[in-house]
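My questions will all concern the structure given below.
Apart from one protein chain that is not included, each protein chain of the complex appears where it belongs.
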Amino acid sequence: MDLHEYQAKELFRAAGMAVNPGEVADDPQGVRALAEEYGGRVVVKAQVHSGGRGKAGGVKLATDADEAARHAEAILGMKIRGLTVGHVLVSPTEDIATEAYAGILVDREGQCPVLMVSAEGGVDIEEVAATNPDAIHKLQVDPRYGLMPHQAWGLATRLFSDPALTKQAARILTRLYRAFVDNGASMAEINPLISTGGGKVKAIDAKVSIDDNELFRRPAVAALRDPDSESEADAKARAAGLSFVKLEGNVGCCVNGAGLAMATMDLVKYYGGDPANFLDIGGSSNPDKVVAALEIITADAGVKVILFNIFGGITRCDDVAQGIVEAVGRLDIAIPLVIRLTGTNEELAREILAEAGLAAVASMDEVVQEAVRLAG
Amino acid sequence: MDLHEYQAKELFRAAGMAVNPGEVADDPQGVRALAEEYGGRVVVKAQVHSGGRGKAGGVKLATDADEAARHAEAILGMKIRGLTVGHVLVSPTEDIATEAYAGILVDREGQCPVLMVSAEGGVDIEEVAATNPDAIHKLQVDPRYGLMPHQAWGLATRLFSDPALTKQAARILTRLYRAFVDNGASMAEINPLISTGGGKVKAIDAKVSIDDNELFRRPAVAALRDPDSESEADAKARAAGLSFVKLEGNVGCCVNGAGLAMATMDLVKYYGGDPANFLDIGGSSNPDKVVAALEIITADAGVKVILFNIFGGITRCDDVAQGIVEAVGRLDIAIPLVIRLTGTNEELAREILAEAGLAAVASMDEVVQEAVRLAG
Amino acid sequence: MSIYVDETTRVIVQGITGRDGSFHTRQMAAYGTRVVAGVTPGKGGRSFALSGKEEVPVYDTVADAVAETGANASVIYVPPAFAASAIMEAADAGVGFIVCVTEGIPVLDMTRAHALARDRGCRVLGPNCPGIICPGKTTLGIIPGSIVTEGPVGLISRSGTLTYEAVHHLTRDGLGQTTCVGIGGDPLIGTSFVDCLAAFADDPDTEAVVMIGEIGGTAEQEAAAWVSANLDIPVVGFIAGRTAPPGTRMGHAGAIISGSSGTAAEKTRAFEDNGIKVAKRPAEIAVLARESLGR
Partner (left out) sequence: MSIYVDETTRVIVQGITGRDGSFHTRQMAAYGTRVVAGVTPGKGGRSFALSGKEEVPVYDTVADAVAETGANASVIYVPPAFAASAIMEAADAGVGFIVCVTEGIPVLDMTRAHALARDRGCRVLGPNCPGIICPGKTTLGIIPGSIVTEGPVGLISRSGTLTYEAVHHLTRDGLGQTTCVGIGGDPLIGTSFVDCLAAFADDPDTEAVVMIGEIGGTAEQEAAAWVSANLDIPVVGFIAGRTAPPGTRMGHAGAIISGSSGTAAEKTRAFEDNGIKVAKRPAEIAVLARESLGR
């Protein structure tokens, strides 16, 4: 789950980090009031879950409150990579002397958090990684010890040579790591981490993603979810416990297992079709899940056919068949359904489908070819 | 630093542990009021830093508020192992079904905290350890992982077979470990950890010692020190940064280094004398420390002679000599002083002492024999 | 021969009394797995019926189960909130091989669990994996016994049902398996492609290997390099997620293309550059495997 910049900054402040001030508003009047409070010179930043806000015109500098309100007018309601801007963050401008980068991810290979810093901040860090990898200093943090003081200090010395700044940076890195762990984050980033002309080090942008698997035990963090930033289909899939990703094609896919679901999409493409979605109904065999899956898929007017590809293992085929029959009964499905079921309790499943007047094929190639054909 | 039972219970409650209620009072009226509040049947417990309070008559059961007040009258002001009781803890009685033990220490060999539990609680645990060691289950806690849930659960299964009780005990052990670490304790103990007839598990006694070396960074814990529980000499030694232990003899000892200080006491005894104290002036060479040391030693009317045994290493002999000269000048010392100084800057030290009319010998045997002779 | 486990492996089940745990324990026992005990905290002292005839004791802790039964492997079917702790309990009790089926374990929990497993020198398979099956010998996890058969192919996969799909084709085409291993769809897994490849390399019965990868991470690239440097039996590959958009998690927590890294194209190229034939459709995996074995 991605957090908005203003939410990420709140977490950082709560962890004791130096962060520049700022408040959100959702109309130009509110922005004007905030700009006046901050003395006129402010930055107005679109709060959407997307990188490249600056390039898209979603970040504007204002020299007085009127200009800030005009910027807000332009930014609020604009679309950035398909997302509508509903809120802006208003912050006083800072006297920036240097811009650095600091971020934490989980490293697959090291199986631990990895803290990355670069004295070249304020730009696309992936670009720095590609063009000048030596400018990025990485540190694998042993989860048994956490980030040790000397490690934070050592990284901070890569960012600043003035000990007064190094000390502040080490403190921020230590707290960034704390915030990362204590909030169950999968990513936490400060870009840029600035030093001011007055010798202060602080975060003026913040990006945090929370590991979805942590949300069950962190209600305060889970409450930060912005319902407006999620499509109706995504919200419904999440509520039903389905993995769902909307795509642009017309073959609706309903598969058990993420790997098989990806392979099914790939095979639709291979046979000349276009998948409308990724959808994994998971290892459970709850008929309600199938109903929810069908509702999500059929809500997309572009979908011309629904393809079921089920290989029963932990999911029993008879349960899925039962779910399909129930769902078809409950819903008014106007498009064709093609079904492939194999594995645990396959025979039972075929009987259940047959009773309801539905047929199933046994091969994946077959069912995909049929679906592509029906989608035209 | 030892905490009182009521202080330890507060820490335990703050850590989320189930602890029986209780409040302290320092007069019989207060005890009566508390006993009334708790419905009459209460336990009145002396709050002193000593084991064996029960055997000494410092723990009494009352069936009504009048009896509680009478017990308080008897207990307040009594002496337990030389300590005067200034406060009592009043708690409602509990319906005790079983009594277990749980405690944490730091294990020298394993270099980690060790959690110990026994289903045989409510008694002297050292006795259980001596007579029935198999009844005590020990677990070394790896500081890199902390107490893991399965470990707390595993120990809890050694205390209770009813899962409802085991679950509560595991929770208490987890929080006991947290309280131990978060307060910088060197020892934390619950004895007894009871189960009630109603199926509740809770701590009804609590013992905590804090590692003195932790106090500098835990002001809230340091504030729990009871000034009344410490002798004037101990308080003064602590303020001056001296290691001091009062003993019963008449040869005052002032030594640099704990090992040498112990060996000096041993040698006094060897030559037929009796040391009045252990005193290590430490590795610093601050003359104020020497002054403080002399003040502490001479405040004991039983001391007949003061013995200095200094081997200069990190402590320079000239600094100590300077301190002795200053201290002798500032104080009115009526008893003889015998001095042994050797090591770093020994020559300089002798000159300083000579100027002040003091002499020093070079051997430890010599100085101790002389001190024992002078102490008569 | 099989890798990691065989018919002598003494297996305990953590979460044996749960819905999934009890179902799959009976499936495993029916297949022939030597299930010796179950563990469910708070239910120690009961017994669990493997079938109408056989039952095994349930213990409160893995340590007790190991002490009483001499178990040397564990399969974990406990909810995500407790699964990392269950792995740590098994590792701490000296269980040498741990299969964790559970999906949805917090990644930071797994950093600690994997660290402890390394410290204790035990191998974790998964989490978020279907387990391991040695046809005709034993199965630990949820791979349906009905789709496998004994034979010369070793199979390694990040996926569950896609593995079944591939095995299904192999079996139907007469290519049995020495062992099928589902290494799991999470970003942090205990046993990698390379680990399994090295184990298959030491198994004289394995004559070819099938590797089923997917988008996200670089495990397939590392495996390809390892194959090229170390393995002299043929390897057939498949990569799922060619149509996945970048930056979006495709179900598996580990299946996400970060920037331009972890794409199916990149992985396919790494396979091909290192002499691994890549199937375009799941059904083609068996075809290429048969060809590579000259059958």
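Chains here go by letter, A, B and C, matching the order in which they are written, and residues are numbered from 1 within each.
Just so it is clear, contacts are C-beta pairs under 8 Å (C-beta built on N, C-alpha and C of every residue); 3 or more make two chains touch, one makes a residue touch a chain.
Fair warning: this is a prediction, and the values are worked out from it, not measured in the lab.
Asker: Given that one chain is not shown, what are the shown chains it touches?
Answerer: When the entire complex is considered, the left-out chain reaches A, B.
Asker: Which candidate, B:83, B:136 or B:245, sits in contact with the chain we can't see?
Answerer: In the full complex, the listed residue that touches the missing chain is B:245.
Asker: What subunit A residues would touch the chain not displayed?
Answerer: Missing-chain contacts on subunit A: residues 145, 148-151, 153-154, 157, 163, 166-167.
Asker: Determine and list the subunit B residues touching the chain excluded from the picture.
Answerer: Against the missing chain, subunit B presents residues 106, 108-109, 111-113, 126, 142-144, 181, 184, 186, 211, 213-214, 216-217, 243, 245, 247, 255-263, 265-270, 275, 278, 280, 282-283, 311-315, 342-344, 363-365.
One rule holds in what follows: only the chains that are shown with their structure count from here on.
Asker: Which chain maximises the distance between its CA centroid and that of subunit A?
Answerer: Centroid comparison gives B as the farthest chain from subunit A.
Asker: Report the pair of chains linked by the most C-beta pairs in contact.
Answerer: A-C
Asker: For subunit A, jot down the residues that touch at least 2 other chains.
Answerer: Residues 144 of subunit A each touch two or more of the other chains.
Asker: If I count partner chains per residue in subunit C, which residues reach a count of at least 2?
Answerer: 112
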